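First, the structure itself, so that you have it in front of you.
Just one protein chain is left out here, and the rest sit where they should.
On to chain A.
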Amino acid sequence: MRHDHIISAKQLSRGDIETVLDHAADIAADPGAFADRHTDTLLGMLFFEPSTRTKMSFTTAMKRLGGDIVDMGSVESSSVKKGESLADTVRVVEGYTDALVLRHPMEGSAKMASEFVDVPLVNAGDGAGQHPTQTLLDLYTIRENAGFDDLTIGIMGDLKYGRTVHSLAHALTTVDASQHFISPESLQLPRSVRYDLHEAGAGVREHTDLGEILPELDVLYVTRIQAERFPDESEYREVAGQYQIDADTLAAAKDDLTVMHPLPRVDEIAHDVDETTHAQYFQQAHNGVPVRMALLDLMLGGDQ
C-alpha cells in the first residue's frame, strides 16, 4: 500500500483495506514486536474540534510504535484563535513533524490541507465528510466478527451528517456487502453518497423501520441521532425513540448479530445490550489502536 495522504475511504481499494487489516492483525497478535518501529518519528496532532477516542488512539498508536506526538492543543490556545488559516497552520507544523493527523469541522478541510504539505496527512474527520481511519477499524471489527463474504449490514441513525457512515458505506462497496440504511426520512444519506453507491453498483436499500430488516442482518451499525440537527426539539424526540435498541429489540435478530457503534453513544443503545454477545462497540474502539498503528506504519514506510 502506498498513499501519501489518507483523505477519504473512497481512495482505498479492497487490496489496500486487506493490507491494513492484515497488518493490524499481525500487530494485535504481537504488539511488542513493533515497539521500536518508529523511534525517531513525530506525529503532528491538529485537532480543531473536540475528540477523545480518535485523538487518544492515534496518540497511543504512535507511542506504541516507539514514536511520539506533537499536539497543537485546543483551538482556543493556538494561533488559529488569531485568525491563522488552516493552510498556514499545516505548512508550519509539517516542518516540525513527519506526518500529520487532522480533525477539522469543515468538509473538504483534509483534502485542502493535503495540497499544502509534503508529509503524509491523515484525515481524522472533516465535518460531515469522511473519517477513513474509523472506517478501517470498523472494517477490522466486521471482518473479525462477521467476515466480508455475503455480508448483510444495517447502518442506522444519522446517515445524513454522519461522516463515519459516509466513509463506511463507500468502503463496503469494495466487499460487495448488502447495505441497508435505517433512518428518519430527514436524515437519509446525502445525494453524493447515494450517487457513489449507485455508481459502484452497490446493493442498497433504505428503511425507516429497523424491524423490516433486523432478522436478516449480520451486522447492525448504530450511530447517534443528533438533536442539534433538528429544527425543533419535539421533532427530534418523535424520531429518536424509534431508533433506540435494547436487549429485547435484539431478540428478533440472528444469534450471531454483531452490534457496532463509533461511540460516543447517548441513549441509542441501552446498557442491557452491553451484556449480550452482540455488543462489540468497545472492542471496536479498542481496535482503533492496532489499526492506526498499522496504517501509520505502512504510511511511514514500515512495509519496506
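The rule is simple: contacts are C-beta pairs under 8 Å (C-beta built on N, C-alpha and C of every residue); 3 or more make two chains touch, one makes a residue touch a chain; residues count from 1.
Throughout what follows, contacts and distances are computed from a predicted model.
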| item | value |
| --- | --- |
| Omitted chain, identified by the protein name its UniProt record gives, among "Aspartyl/glutamyl-tRNA(Asn/Gln) amidotransferase subunit C", "Branched-chain amino acid ABC transporter permease", "3-ketoacyl-CoA thiolase" or "Aspartate carbamoyltransferase regulatory chain" | "Aspartate carbamoyltransferase regulatory chain" |
| Sole contact to the chain not displayed, among A:D22, A:E115, A:D150 or A:D209 | A:E115 |
| Absent-chain contact - pick from A:G44, A:G67 or A:G129 | A:G129 |
| Residue in contact with the excluded chain [from A:A25, A:L42, A:V70 or A:A87] | A:A87 |
| Option touching the unshown chain, where A:G73, A:P105 or A:G147 are the choices | A:P105 |
| Contact footprint on chain A, counting only the chain that is left out | 85-87, 104-109, 111-112, 115, 126-129, 190-193, 195 |
